[in-house]
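Of the protein chains in this complex, one is absent; all others appear in place.
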Amino acid sequence: MDFLRRYRRDKVGAYFGAILLLLYGVALTAQWITPADPMAINLNEVFAPPSWRHWLGADQFGRDILSRVILATQVTVKITSAACIFAVLTGVTIGMFAGYRGGWVESAAMRATDMLLIFPIIMLAIVVVVVAGPTETGVIIALGLAQAPQFIRIARGVTLSVKEELYVEAAIAAGAGRAHILAHHIWPNISTPIIVQATLTLPVLVLNASALSYLGLGVQPPTPEWGQMLNEAKDHLITAPHLIVGPAAALVVFVLSANLVGDAVQETLNPKLKKQK
Amino acid sequence: MTKLIVARLLFMGPAALLIVTFLFALFHLIPGDPAVMLAGDNAPRAVVDSIRQAYGFDQPLHVQYWRYVTKVLQGDLGISNYTRDPVIDSVFPRIVNTAQLAILSMLFAMTVSLLLGCISAMYWNRPLDKIVTVVSLLGICTPVFVSGLLAIYFFSIYLGWLPISGMSSWRHFILPVITLGALQAAMLTRMVRSCMVDALGKDYITTARAKGASEFLVVFKHALRNALLPIITLFGLGLGHTLGGSVVTETIFNWPGLGRLMVNSILTRDLPITQGAIFFFSMIFILVNLVVDLIYAWVDPRIRYD
Partner (left out) sequence: MGDGAPLIEVKGLKVHFHTEDGVARAVDGVDFTIAPERTLGVVGESGCGKSVTARAVMGLIEPPGRIEQGEILLHLRDKVVDICRLDPRGREIRDIRGSEIAMIFQEPMTSLNPVFRIGDQIVEAILLHGGMGRSQAHERAIELLDAVGIPMPRQRFESFPHQLSGGMRQRAMIAMAMSCNPRLLIADEPTTALDVTIQAQVIDLMNALRRDFNTAIMFITHDLGVIAGMADDVVVMYSGKIVESAPVREIFHNPKHPYTQGLMNSIPSLAVWGARRLKAIDGVVPSPFAHQQGCRFAPRCSHAMEVCRARSPELLEAAPGHSAACFLHQAAP
């Protein structure tokens, strides 16, 4: 509650937080709020311009673009949330274990992490898709694994510093087990930086998810996704430029809100950073 | 300094081996019979068998692995499933095209971000700074495939000034370079600004002002020279991002680069080409990282003279 009160002081963060909540609301209720069937082909309305019937027009198969954008919101939210959870779980598990265990396990894990951090996320994601396949699950695994190194780093860093604290050493001396120490002493310290990193990661995940699907390596048609819709729209740029408006706007607004919310969460949880901004 | 160079060069070897190992693992990680995959789905049985033998897929794993590693070391990454040309031949010209795109975009991004970042820091918290901040935030939130499509529509279709795709003249470079460069510029401007704001708050800046140095000298000599240390690292990361972004940019503008080759090879299940592209991309990233580290060490007198 205290968090919410402090967060609300940041006007920009609160405003875009509301937009982001709205977008998540749209995603959760997508099935019920689409004005038309997003999959229904209607060859009489191919490339129909925006009108009262189709607010954002219709695509090359005469499908209602607004409905497809709404459904794509759900697809994106599903993929990115799952990928985020996946990245947090793998990253935190590996990072905590590496930091706690120390020794060669730690140095091997950190070397590998350092090496992965050299590569751009989209590259890592593409490579994982090669193995996991261009399906919803494949994309979730790809994006999650590509983001995991960041979480490994943070989790390991915090674990290392907490491990040195007296109360943890006392707990170890008192014979507490590894699982107990990780869960009761180390996890509470990790959660804040991980939450901050997770919110900062969200816009990156959205951008990369749609980039993958733009490349044809994401969710496959006919399931709509913003990137994939834009890829299809590109082929009809001369005849029907209005096809790009809906997915482009939705994508940019989503990423913008997620970015600003991420900044605001970071400032709320780490007020020290604010002075530098 | 020499120790650092040697250490970093030694890092290259294991890293390359790790990548080759991963490429080898791809044969078996991807579901399906690797020999069938390499021969193509409709290949006659005899062809599949000959490939199985050539790669040694019927042999134990360590024999296959050893065979693959030695082949890669000799520069043989196999032949394309489709064109039947050696992978190296299709990959090399693509590397040059990607390098052109990435380097030009990065130069554009570096120039713009240094300029805007410094100006923003100089006018910290004043209207000019806020404008730069908002514009760069919008830039970060606009992926290349949105800005690229808008640019193509506006400049190529609506105004008819620039070609839509390809790379046959200098005019073909303008849209891809600026689209990709602008995204990088937006990201880097934010970071350059915060490095500069940080540097401008240091004590030695007050010393420089107390000497009677002009604001220009304070910002562009004293602060920038210090901020350059973190900025070089950022630019190195930025070059990595640019290469990552080039995959999408090349696809939008039909740029015959390594990224588009990689994506197409994945879509057409041409595994040797995919492996070749991953291999060279990885080597480029590792090399860029190495060069950035060395430049950093060279620029920082605390490392260079110790």
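Read from first to last, the chains carry the letters A and B; within each, the first residue is number 1.
Following the convention adopted for this analysis, contacts are C-beta pairs under 8 Å (C-beta built on N, C-alpha and C of every residue); 3 or more make two chains touch, one makes a residue touch a chain.
This is a predicted model, so every value here is computed, not measured.
A.B. asks: I'd like the shown chains that the missing chain touches, ordered by label.
C.D. replies: Looking at the entire complex, the absent chain's contacts are B.
A.B. asks: Among B:R190, B:H222, B:H241 or B:R260, which residue is in contact with the omitted chain in the full complex?
C.D. replies: Of all options in B:R190, B:H222, B:H241 or B:R260, contact with the hidden chain holds for B:H222.
A.B. asks: With the full complex in mind, choose from B:W66, B:W161 or B:Y204 the residue touching the hidden chain.
C.D. replies: B:Y204
A.B. asks: Suppose we count only contacts with the excluded chain; which residues of subunit B make the list?
C.D. replies: Residues 125, 202-204, 206-215, 222, 225-226, 229, 299-302, 305 of subunit B touch the chain that is not shown.
Everything below uses one rule, namely that only the chains that are shown with their structure count from here on.
A.B. asks: Please compute the C-alpha centroid of subunit A, do the same for subunit B, then give the distance between them in whole Å.
C.D. replies: 22
A.B. asks: Which subunit A residues qualify as touching subunit B in the complex?
C.D. replies: 115, 118-123, 126-127, 129-131, 133, 203, 207, 210-211, 214-217, 227, 230-231, 233-234, 237-238, 241, 244, 248, 251-252, 255-256, 259-260, 276-277
A.B. asks: Report the residues of subunit B in contact with subunit A in the complex, numbered from low to high.
C.D. replies: Touch residues, subunit B against subunit A: 15, 18, 26, 29-31, 137-138, 140-146, 149-150, 152-153, 157, 194, 197-198, 240-241, 243-245, 247-248, 251-252, 262-263, 266-267, 274, 278, 281-282, 285-286, 289.
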